[in-house]
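Please see the structure below; I have some questions.
The complex appears here without one of its protein chains, the remainder shown in place.
The first chain written gets the first letter, and so on, giving A and B; residue counts start at 1 in each chain.
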Amino acid sequence: MLGVCYYPEHWDESRWTEDARRMRELGISFVRIGEFAWSRLEPARDEFQFEWLDRAMDVLHAAGLKVVLGTPTATPPKWLVDEHPDILPYGEDGKVRGFGSRRHYTFSSKTWWRESARIVEIIARRYGEHPGLVGWQTDNEYGCHDTTASWGPEDLKQFKQWLRLRYQSPEQLNEAWGSVFWSMELKSFEDVSLPNLTVTETNPATRLDFWRFQSDQVAAYDKMQCEIIRKHSPGRWVTHNFMGFVSDFDHFKVGDNLDLASWDSYPIGFVEKFPFTEEERNRWAQTSHPDIAPYHHDLYRSVGKGRFWVMEQQPGPVNWAPWNPVPKPGMVRLWTWEALAHGAEVVSYFRWRQAPFAQEQMHAGLNMSGLDELSPGGLEAQQVGKELDAFGNLPESGKAQVALVFDYQTYWTTMIQPQGMDFRYGELCFRWYEILRRLGLDIDFVRPGDSLDGYSLVVVPCMTEVDVATEAALAKATGQILIGARTGSRDRNFVIPKNLPPGPLGKHTGNRVIQVSTLRPGLSDAVSGEVKGAAIRWRETVQTSANILARFANGDPALTEHGNMLYLACWADETLLSSVLTLAAKKAGLETIALPDHIRIRRRGDLTFAFNYGTEAWKIPENGTLVLGDRVLEPQAVSAWKTSIS
Amino acid sequence: MLGVCYYPEHWDESRWTEDARRMRELGISFVRIGEFAWSRLEPARDEFQFEWLDRAMDVLHAAGLKVVLGTPTATPPKWLVDEHPDILPYGEDGKVRGFGSRRHYTFSSKTWWRESARIVEIIARRYGEHPGLVGWQTDNEYGCHDTTASWGPEDLKQFKQWLRLRYQSPEQLNEAWGSVFWSMELKSFEDVSLPNLTVTETNPATRLDFWRFQSDQVAAYDKMQCEIIRKHSPGRWVTHNFMGFVSDFDHFKVGDNLDLASWDSYPIGFVEKFPFTEEERNRWAQTSHPDIAPYHHDLYRSVGKGRFWVMEQQPGPVNWAPWNPVPKPGMVRLWTWEALAHGAEVVSYFRWRQAPFAQEQMHAGLNMSGLDELSPGGLEAQQVGKELDAFGNLPESGKAQVALVFDYQTYWTTMIQPQGMDFRYGELCFRWYEILRRLGLDIDFVRPGDSLDGYSLVVVPCMTEVDVATEAALAKATGQILIGARTGSRDRNFVIPKNLPPGPLGKHTGNRVIQVSTLRPGLSDAVSGEVKGAAIRWRETVQTSANILARFANGDPALTEHGNMLYLACWADETLLSSVLTLAAKKAGLETIALPDHIRIRRRGDLTFAFNYGTEAWKIPENGTLVLGDRVLEPQAVSAWKTSIS
Partner (left out) sequence: MLGVCYYPEHWDESRWTEDARRMRELGISFVRIGEFAWSRLEPARDEFQFEWLDRAMDVLHAAGLKVVLGTPTATPPKWLVDEHPDILPYGEDGKVRGFGSRRHYTFSSKTWWRESARIVEIIARRYGEHPGLVGWQTDNEYGCHDTTASWGPEDLKQFKQWLRLRYQSPEQLNEAWGSVFWSMELKSFEDVSLPNLTVTETNPATRLDFWRFQSDQVAAYDKMQCEIIRKHSPGRWVTHNFMGFVSDFDHFKVGDNLDLASWDSYPIGFVEKFPFTEEERNRWAQTSHPDIAPYHHDLYRSVGKGRFWVMEQQPGPVNWAPWNPVPKPGMVRLWTWEALAHGAEVVSYFRWRQAPFAQEQMHAGLNMSGLDELSPGGLEAQQVGKELDAFGNLPESGKAQVALVFDYQTYWTTMIQPQGMDFRYGELCFRWYEILRRLGLDIDFVRPGDSLDGYSLVVVPCMTEVDVATEAALAKATGQILIGARTGSRDRNFVIPKNLPPGPLGKHTGNRVIQVSTLRPGLSDAVSGEVKGAAIRWRETVQTSANILARFANGDPALTEHGNMLYLACWADETLLSSVLTLAAKKAGLETIALPDHIRIRRRGDLTFAFNYGTEAWKIPENGTLVLGDRVLEPQAVSAWKTSIS
């Protein structure tokens, strides 16, 4: 199904009806509105103007559109900021981040919670049972623009409180943090200070707790909104639109509040954000890398416990990346189908019409700036609309062959203490995901501690703290398991385990890591044996009682096997990673296919989709009944066929 | 004519007479003094010490030198800053920029205006009719060290006032700015905040207005000084010494106050400032790029409505660039002649003698550090002095063949919203200028809205807002016109025109820009047809009713022609730009010559000058009577010949 983001407040009311009619004509079923409209709904304290929104919802509903209403908390209006400056966030540099853009609040402000609850309740009461309303979006893109954490007095106050609950006494806090080091001992929770603006680095344990605290706040704040909405809007679902490559808070915890997850898919902008090589950036500048959007589809399908939307789909060039190329013809359609293939329930384009004013005026819409005329991207959306009409309902997404255990805390931990400055957890997971998909495999992201039943292959690229539940899930898993380096390298207090890494997995892997080397770009260590390639960035010295499948140049173990558990003692370069994952898939009994690096496939039920992100055509395997596209998959084309996959 | 900058307060009074004598001996006619001497003139509030300056002026006058006196407002003394800290400027980072260097004031401070008026009036009264005095310089290098804008409470106060006058009501401001976006609506002008220190980007319309406001303040402040001076100093002219590559304020508006413009020419330092390639930087490190100084000569000739000086001419190595090489032998002389060829009335060297102390001690002078001994650059100045004596009066500068419409607001607009991070307006204009000069053409900079009569070729590299006057001037122009991409892409409120770009030029060009792609370095789009080369950085998708002279690879129009108006729908690489400008010149009926890239020529009346910036000699065309130099133009040499130019 298709959707669109719409801002009735941006256009003269006389245009609404025609807009709604043209949306339906395009094949659009859902429309998201309202998420930045606070100053229009409440232009001054307690002076509400809901009539325009009443009329807008009625118009949209009358046209047969299903409305998703956003709470407007991402943009507190000027009068509120002036009344309560304590809602403003602080940067890590100690400066207030003021009014004038968006997301200018800290999750730590109790005033902000009160004001948020107030406006959400008022809106939920008014529209909660509107017949056109099908669901809600809380706030907008938590964490975007580096807004998970704030570093002001309100944050310190709440952080102290959070620590009080976690540690109960300053003695226990000192013990957990190792505060004896550098005389950092505290005598009371009032002694706690924020871990910024110091002479040199602060205690990593403090920083991890500060990160956990901020993440917890996001989830709690979201939960507060969800509870108010549910109280006043029975039968409607609630979602939040997450961003891509934001890992500052634990999305799974926010997902716990939601009926379904959604995310904002800007595949091209992300090419400049992810640490690709310059060559990759040039290659994928106008199509995006083939795994950028899918990686997030699979992640958010997991965050949404199986259900997700693309809430904002890039419909053409955008405005916010260092460069903003026009996507190649066909890409808007391709991205839409790719999302559906990965199980998206709805793909909703951002936005209906390009705004000619303000910050995002260079962001394409389905219609050109200010006009009632489809843009090139709009024409592609129209094509998908027709194709979907012809298609009917898509089958359910089943369980994938491969589970990738993804852990937000590992992102925080390795950011806090990289040890080698290019140890980036997000990049690591992405590269594992990429290689697996180039083998033609489907992937589920799994939350640490969740069951691993039914997966032929389980990969853990890295998980610094392996908690009891995760250890148990791994121990119980019957598929092939592959554990990456640095896993189990810390306990819950950011302390190196007494039995050395991989800590709780020591007994399961037969390994003990006695030394770690981080390698600057240009340095590597060759690996050979059952797999081959090279270690880069991170390389462990392992003592093992397991089988050694491959060794580093000096004979140290590089890949070990103990029962169903493989352990890879380094950051692998592309050759080694491909070699290791191919071996793991083979041991898992999975059939793989060496896809060209610009082709991807994805199964949804009995359908297999294929996508061409490159410049050369690809002939699809001859084992199914074509239901979309051709057997020769041209550049930027999509094909789909029915088949039975083992 | 030659001049020099002199600081009597830096030297023992016993040396003044000999200094003045040696200046005259060198061929110097003008001497600028006084512009940093506030603390010597008024060491404490209302305690004046003018006697030393009285004597200095008398000594200089007695030697036959004509004095240019600078107002000392670029360096408010410590006692004044202590009395009135509100005169200090704030950085965009929110920090006060304190005492200890120069330009430490904000144009927004009313206290500062009062104090400036006071000191200017006192000085103007005392020296306004001194027989040695011929002219005035206001302040020093407005905008240098990023001092056009300030971001403090005084600035906010004045910005609000400026907005009140422009918009009359908050409703009109909200409408103009599109404040509905992200709930940025304001209820009164008191709600306005500065567009800095926010979570993410602020409204580009706000930023443009802030930039216009600051620019207006510079012009108004300058006007205040000029009016005081004129009141007390009849018959003397007033100028200001502008910097190179500073575009933060509208120099044309300041020029409106002045009798003539002047600028400070540091050709080598600017090589590190302009975004040249590393290869270019190495090539031109010791001569400067052949167009750096000329570009500014032509710009400031326009700012000065035909009259300009070089107020400070680099006489050797300087101190402020990342590297400061010694110019190649001959360059100080070459730069001087190049300025004169472009119409400079006076070239004034900075400075008479190298100061052995303080910030600029590594800045060469005509005399070596502390000594009465000419430096290598001083010897070259001496040579020019002799040559000028032999030459007699130079002819008037006539109108050039080519008009380049230059627009400060376009610089601000594209800085505020680059869309591709390498879209740099200054670089664009410079590259167009460079290619035109390599075709042997002379160029006038034209202020937007000014008449384009009499120009065979009019080029508009980019002009984001095409106002009514400019549209009219273009419509009336009879020469060949070439419009660059992004022109007419915004209205006066920073809004995309309703008829899409090029807005008011849509009907004149027959074009409508429906999409824009910005291309990262490494990406390009080939162009072929009557011109060839490639688009880089910026590439438009144009719908056109005009003739299509060249197309992009996919067939989209790249160069269109509609009447006398060519439209180039991209940022052109060097090949394409050269091809397009050659075609445009041909259509304009101009005779061009393919100069080697290290040679430039420039006409002044019936004289043609040639300059060699490179390492290989060049044989000048055999069509004139040599009046300076040789027919074989050696590296770093200058030749001039009389001829009749069509």
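Keep this in mind: contacts are C-beta pairs under 8 Å (C-beta built on N, C-alpha and C of every residue); 3 or more make two chains touch, one makes a residue touch a chain.
Being a predicted model, the structure only gives us computed values, none of them experimental.
K.L.:
From the list A:Ala44, A:Val180, A:Ala553 or A:Leu626, which touches the chain that is not on show?
P.N.:
Here the residue in touch with the unshown chain is A:Val180.
K.L.:
Decide which residue listed in A:Gly94, A:Gly563 or A:Gly605 touches the omitted chain of the complex.
P.N.:
A:Gly94
K.L.:
Sort through A:Ile496, A:Ala553, A:Ala594 or A:Leu626 and give me the one touching the missing partner chain.
P.N.:
Only one of A:Ile496, A:Ala553, A:Ala594 or A:Leu626 touches the chain omitted from view, namely A:Ile496.
K.L.:
Based on the whole complex, identify which of B:Gly306, B:Gly370, B:Gly398 or B:Pro635 touches the chain you can't see.
P.N.:
The one listed residue touching the chain not shown is B:Gly370.
K.L.:
Could you list which residues of chain A touch the chain missing from the display?
P.N.:
93-94, 177-187, 191, 193, 195, 197-206, 417, 419-421, 493-498, 500, 514-520, 522-523, 539, 541
K.L.:
Residue by residue, what part of chain B touches the chain that was omitted?
P.N.:
9-10, 36-40, 43-44, 72, 75-79, 82, 89, 95-104, 144-145, 147, 272, 278, 281-282, 285-286, 316-317, 319, 322-326, 354-362, 364, 368-371, 375-376
In this section, only the chains that are shown with their structure count from here on.
K.L.:
Based only on mean CA positions, could you tell me how far chain A sits from chain B in angstrom?
P.N.:
The computed centroid separation for chain A versus chain B comes out at 48 Å.
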